[in-house]
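Missing here: one protein chain of the complex. Every other protein chain is in place.
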C-alpha cells in the first residue's frame, strides 16, 4: 500500500507497471486490477484553462490518503493499492491522480478503487487554482459528483 | 471504440498506451480514465490451476461486445472505449480481459467500465476450461458476482 | 428448410460434435430444432440459445438459413 504526493509529472501506465513489478504483485493471486486516472482538461466550467496549480497541506494530505486506504482495506479484500497525486503546476493532458487497486475478485477492485477516489475528492486537502486563457485565475470552488456538470 | 478478441498474450498497460496515442485521445477533453484488467489466478474454487483454455463463439463474441459498448455509450458520456479479450491457452498472471473507458468526468468512466465488465461476464460467449495441477480439467460452471466466493 | 446448428464448450464435448446441419420442413421453434437434432436427449437445464448470434429463447421462431447455437452459461472475463 503506497501513497505518493509529487511535484513531478508522471506517466501513470509506467508507474503502475513499475509498482506491480517491484511489489512482485503478479504471483498468481491477482485476478482483478482497477485503475483510475484523472487527467487535466483544457476546459472547465465554461472556460478554457491553460494551466493549474495544485496546492496542498503537506503531512495532512498523506495522512488522509493513508486513512482512506486503510478504510478501503477494512471494507474490501484488497491485495495492494497505489495512490499518486500531483501538486504544483500542471498542464492539460497531464495526470493529476492515479488510484490502482489489486484484488482477487473484480467487485473488490472496482468498489475499493471508486471508494478511494471519492474519499480523495472529499477529504484529501488539495486545492486547484486554474489559470485561464483569458489570463484570469480562479480557485476551483468545489468538487462535483463526477458526472457532466449542468452548465 | 474498439473490440479485440485475440489468441495472443498482451501487455495491458502497453495496449492502453498504444491505443491512447493512436487515437490521439489526450487532446484536453479526457478528465477520467477507468481501466479494468482481469488476470488469471493460479487458484480457483479450491484447486490449483496450471492453465486455462478459453473457447468462444467467433462472430457472436464481437457482436455482443460491440452491443455492450453501444449500450454503455447510450447511458454515459463516453469519449472512447477499448475492450480486449484473450482466447485460447492462457497461463497464470496473463491478462484475460482489458476494459478501458475514457470520459470527461469520473462518474461516467467508472460506471461505463463496470457496466462493460458485467455485460461481458454475462453476455459475451466465452467459456473457460481449467487444467488443474492434479492433471484433471474442468469447465468453469458460472461467473460469480465478482467478490470473494463463499468457499 | 436448412438450419445450421452449433454447440459450444461442455455441451459440445458431451454431444461429441460441434455442429449439425438440419434439413427439415416445418420447423417452428428453437426447441424443435434441438429435438430434431437430438431426438433422444432432453435439452439440458440452463442452456442458452442464440439465433444468428443474438440471444433467443426456446420458443423463438427459426427461419430457413438460420444459424442456431446452444451453449452453457458463459464464463468469460
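Per-chain residue numbering starts at 1, and chain names A, B and C are given in the order in which the chains are listed.
As a working rule, contacts are C-beta pairs under 8 Å (C-beta built on N, C-alpha and C of every residue); 3 or more make two chains touch, one makes a residue touch a chain.
Predicted, not measured: the structure shown is a model, and the values here were computed from it.
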In the complete complex, the chain left out here touches which of the visible ones? A
May I ask which residue of A:30, A:49 or A:120 touches the chain that does not appear here? A:120
In the complete complex, the non-displayed chain touches which residues of chain A? 38, 54-57, 59-60, 63-64, 85, 96-97, 117, 120-129, 139-143
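Everything that follows uses one rule, which is that only the chains that are shown with their structure count from here on.
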What chain sits nearest the middle when you go by CA atom centres? B
Taking CA centroids for every chain, report which one is farthest away from chain C. A
Taking each chain's mean CA coordinate, chain A and chain B are separated, in whole Å, by 23
Taking each chain's centre as the mean of its CA atoms, chain B sits from chain C at a distance in Å of 27
With chain centres defined as C-alpha means, what is the inter-centre distance between chain A and chain C in Å? 48
Going through chain B residue by residue, note those that touch at least 2 other chains and give them in order. 38, 117
Where in chain C do residues touch at least two different other chains? 77
